[in-house]
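Please see the structure below; I have some questions.
The complex is shown incomplete by one protein chain, all other protein chains being positioned as in the whole.
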Amino acid sequence: MAEKKRSTPQLDELEKGSWPSFVKEIKTAAEKNPMANDLLGQLERSYEDKISHWKHGGIVGVLGYGGGIIGRYSDLPEEFPNVSHFHTIRINQPAGWFYTSDVLRKLCDIWEKHGSGLTNMHGSTGDLVFLGTKTDELEPTFNELTDLGFDLGGSGSDVRTPSCCCGMARCEWACYDTMALTYFLTMHYQDELHRPAFPYKWKFKMSGCPNDCVAAIARSDMSIIGTWRDDIQVDEAAVTEYAKSGVDIQKDVVGNCPAKCMEWDGKKIKIDNKACVKCMHCINAMPKALAPGKDRGACILIGAKAPIVEGALLSSVLIPFIKLVPPYKELTDLVEKIHELWAENGKNRERVGEFIQRIGMGNFLEAIGVEPTPEMVAHPRENPYVFYEEYFEEDSEDNKNA
Amino acid sequence: MAEKKRSTPQLDELEKGSWPSFVKEIKTAAEKNPMANDLLGQLERSYEDKISHWKHGGIVGVLGYGGGIIGRYSDLPEEFPNVSHFHTIRINQPAGWFYTSDVLRKLCDIWEKHGSGLTNMHGSTGDLVFLGTKTDELEPTFNELTDLGFDLGGSGSDVRTPSCCCGMARCEWACYDTMALTYFLTMHYQDELHRPAFPYKWKFKMSGCPNDCVAAIARSDMSIIGTWRDDIQVDEAAVTEYAKSGVDIQKDVVGNCPAKCMEWDGKKIKIDNKACVKCMHCINAMPKALAPGKDRGACILIGAKAPIVEGALLSSVLIPFIKLVPPYKELTDLVEKIHELWAENGKNRERVGEFIQRIGMGNFLEAIGVEPTPEMVAHPRENPYVFYEEYFEEDSEDNKNA
Amino acid sequence: MPEVQPKQKRKTDIGPPHYEKFLPPIIKENYGKWKYHEVLKPGVMVTVSETGARLYTVRAGSPRLLSIDKIRAYADLADKYCNGYLRFTSRHNVEFLLTDESKIDPLIRALDALGHPVGGMANSISSIVHTQGWVHCHSSATDASGVVKAVMDDLILYFTEMKLPAKLRIALACCLNMCGAVHCSDIAILGIHRRPPKVNRDRLKATCEIPSVVSACPTAAVRPVTVDGQPSVEVIEERCMFCANCFTVCPAMPINDPLNDGVSIWVGGKVSNARSEPMFSKLAIPFIPNNPPRWPEVVEAVRNLVEVWARNARKYERMGEWINRIGWPRFFEMTGIPFEKVHIDDFKHAGTTFKRSTHLTY
Partner (left out) sequence: MPEVQPKQKRKTDIGPPHYEKFLPPIIKENYGKWKYHEVLKPGVMVTVSETGARLYTVRAGSPRLLSIDKIRAYADLADKYCNGYLRFTSRHNVEFLLTDESKIDPLIRALDALGHPVGGMANSISSIVHTQGWVHCHSSATDASGVVKAVMDDLILYFTEMKLPAKLRIALACCLNMCGAVHCSDIAILGIHRRPPKVNRDRLKATCEIPSVVSACPTAAVRPVTVDGQPSVEVIEERCMFCANCFTVCPAMPINDPLNDGVSIWVGGKVSNARSEPMFSKLAIPFIPNNPPRWPEVVEAVRNLVEVWARNARKYERMGEWINRIGWPRFFEMTGIPFEKVHIDDFKHAGTTFKRSTHLTY
């Protein structure tokens, strides 16, 4: 099935060295797959020309879906006909990226039949990415995927594939069940995921604690990050153990507490939990001795995005603390209100974080019916430019709406 | 000479209490001065009406000067004819606000003759303020003032009266001679001070060390703040003395060092001077034991202003370190370049801090011939939006100016 | 006592007198040679020179607005206790410069008798930097001197004692122009307007340039219109945030309004570089109506802020440093000030003030 072996002197250089080589992966696939072989050829050409040889994507998809496929066409189709179309398929991964060998093999079988045999495990958003196939293979691939129980992920102006850290499956610090919530949200928003109807993309990311192992705060429109409200759990004996084993508790633990709320007298650790900002540092440093409290839940933040085009944003606090238990009604009510407001008032290609900045956070909160709290700001305003909406009139002493 | 005593039930309330009362001051003056008496009356009226009864100022001045007088007219001239005009005279104070009883009395004599007998010692910019007189008293007052050796201060779009902390006159921490520089700059810029020719006001303020006792960084277009480059001077014996006398050196001194560059072993203090950010805290806390280094000079910052209209600004670092010794040529060359650039390119009512933000600090530096250094920024840019001015062309591989 | 000689004919651009004329001999001799200082008691400080010379400073509170009678009284005290040498400070207090330690207490008694308390040094509240208010400015949304007097009457013990965790700097500006370093004060009292300017058409036509009025408005709330065939302007009220910049450039757009003018309170600013970098003050209390002659609600609000801070801050912690440690949520909780929509910035850099982390207390 394979075509002539290509000469790839530049890429060959990238087979050297001890880090696993993507070139080897492509070559392995290229041995039996003409798409992979032409990809190798075109990529070598890019290395020579120092430029991408892909054309601006076109819109392709599967029946009834508006997202999930990224269309891609070569700008050298004569030379590399097997990648003249080379669309990727974004497949919604199982929450937490857990697999069995069995299901992985079945996925491979599908992709062997219908595509390049190359994948990304996984894409930056979290999808399992099937990297490159022709337009007419999309529908058959989709059908086999759904038969296996998989569905497409997001692309375009839709809800993107939610993703999460492994949470309660393997981490002692998970303050809520990230995988359960991810699965729930993915199922709840199937329509929004598959049929783009927003001003721009919307991403959910779930981390079980403030360590934020899926970088939710940096790259999701709604970042749901576990935290707790009560006292850090302390195992005194284990603290002593750490101290004995050479941990410099004063310098490395207490000295790095951002809230300056810890004290160490050489024997016992004292935490002013009302002042603790739940940063995780002391817990990270002594996992056997300290643990998040028992009153656990999450902080919901909103609006992160990459820099295009007004500058990058981190998410900001929207709901300082929420208990996250099925059926998650409080959360979905909130999301629905935001989606409605943004869908109606957002400009084209305006992410929700930019939208909030444009209309003002105060107005945004008012519109979605959330009370402002000081947790939402790093600090109150420094400028005196308040848009008061009312003033008193001479005669009436009543309010007037301006 | 005094008119009928006014009934001032509201203001009378402000004679009570143990803080010195400005109402008493006005009343004292009012006993012999009709202007002060009408001021009292109009002020009482303001207290009743909860509004200022001054009209928007008009332009008045003395011969050949564009600034120094703030025109002021009552909006109730019939009721308070003696303050129908009530202009203030801004008098350039001696550097550091040092006086003798003799010169103060002579100033009082002038003001007794020509004005309300009321003053501000001093105005927020630093001027000695003669508070209120009629238009035709301006020229006579001015003449008597110059006879006494005093001159007007600034107002309008000119160099404003420079001011400074007492510096070397009474402070052990002065890293340069603030009063000498203030006097020098005031004399050097007499023309710019008296004849407004800039887009907006320009303020100089001089503090001898980073404690910044004239709030230079918050309210002067050019803030000149003393600092040092070498090691903090330490008197070990005096440190021991402080420790013995009950100062908690670890907690209160070392623990508050922002650079985390101090260590205290219970006996000796160790400072990593390369890391010290010259914040003054440790020196403030133990003035008998620590002192700024010997290689002293100043940091020049630029651009502070009040919030109108783009939001308040603190000054930002322009020259991280400069030796300030007569004839201050390096400094005046710098100021001249900035004045020229700003005068030519600044918009009407655009302070230099706003101007720099509008044209970009990089462009500003280029225009005045100062090399950019990392000291000028809190951190390098976070966004990738660089306006590169050149690119390579295919054929030539040469630069092209875009 | 040095004398200043009167001169003869009209002079210009002579600048201020040289400061050396007014320095006492001890300062001239020890200029730049000071070694250390010590605050001996409230309002009294000694500065010691390398040469061993000892200069005593006695600082007294001042209302800043002084009659020439009061200045003459100062001059008399200066003559009596310190050879005629005195100065004023950057916060408008008066300082007497002594060389004779034994004259300190008599001077303090004389100042007390004159009604001027000695203090304002070290960890105390010094005088309130303030502006003109209804005494002299057309722009003012509140009075300056009156509010200051009422607040200082209430806080005077913090001036005459040194029991605070750190210095506390209060400032007042009577309008958004913010004359003074109000925007970087531990506590700032700021006069604000809350009603859009009215347009006086006839006066506008006579005195203002329409394009410069329009361009003065940062929010484009002022729009050119034609009324009865005459060019004029109108104000789109919901776009106005009451900066008064239009009024500054055009007297025909008055914004002062007895019912809607009042006072806002800001906290946590600082100027010095000691420990933390300089900081702006942040909005604490959005609005308190003017209530002359003694503004009791303002007095009460300031006292509350001072006391909550004084009780809870650690040694050396300025207001803003304390708040940064405990966080704004606890600040609002401890002071009992309600947090409202207006506390959230919605101006140019608003996004940079949102809380973009999970560092929260509960």
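For clarity, chains are labelled A, B and C in written order, and residue numbers in each chain start from 1.
The rule is simple: a residue touches a chain if its C-beta (ideal position, glycine included) is under 8 Å from a C-beta of that chain, and two chains touch if they have at least 3 such contacts.
Just so we're clear, the structure is a prediction, and the values are computed from it rather than from any experiment.
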| item | value |
| --- | --- |
| Partners of the unshown chain among those that are drawn | A, B, C |
| Residue touching the undisplayed chain, where the options are A:Lys5, A:Arg105, A:Lys268 or A:Lys323 | A:Arg105 |
| Listed residues A:Cys213, A:Ala343 or A:Ala367, member touching the removed chain | A:Cys213 |
| Residue among A:Glu236, A:Asp252 or A:Glu389 touching the omitted chain | A:Asp252 |
| Hidden-chain contact residue, picked from the options C:Thr57, C:Thr160 or C:Asn273 | C:Asn273 |
| Missing-chain contacts mapped onto chain C | 273, 277-278, 349, 351-352, 356-359 |
| Residue ranges of chain A at the interface with the undisplayed chain | 10-11, 13-14, 16-26, 28-29, 36, 39, 43, 46-47, 49-57, 63-65, 70, 72, 86, 88, 91-108, 111-112, 117-122, 124, 126, 131-132, 143, 146-151, 163, 165-166, 168-172, 174, 177, 179, 183, 186-187, 190-191, 194, 210-215, 217-219, 225, 252, 256-258, 278-281, 284-285, 287-288, 291, 306-312, 314, 348-349 |
| Missing-chain contacts mapped onto chain B | 210, 212, 217, 225, 227, 229, 258-260, 274-279, 299, 301, 303, 313-317, 320-321, 357, 360-363, 365-366, 372-389, 391-394, 397, 402 |
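Criterion: only the chains that are shown with their structure count from here on.
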| item | value |
| --- | --- |
| Cα-centroid distance, chain B relative to chain C, in whole angstrom | 13 |
| CA centroid of chain A to CA centroid of chain C, Å | 48 |
| Set of chain A residues in contact with two or more other chains | 382-385 |
| Multi-chain contact residues (two or more partners), chain C | 176, 183, 218, 243, 257, 259, 280, 347 |
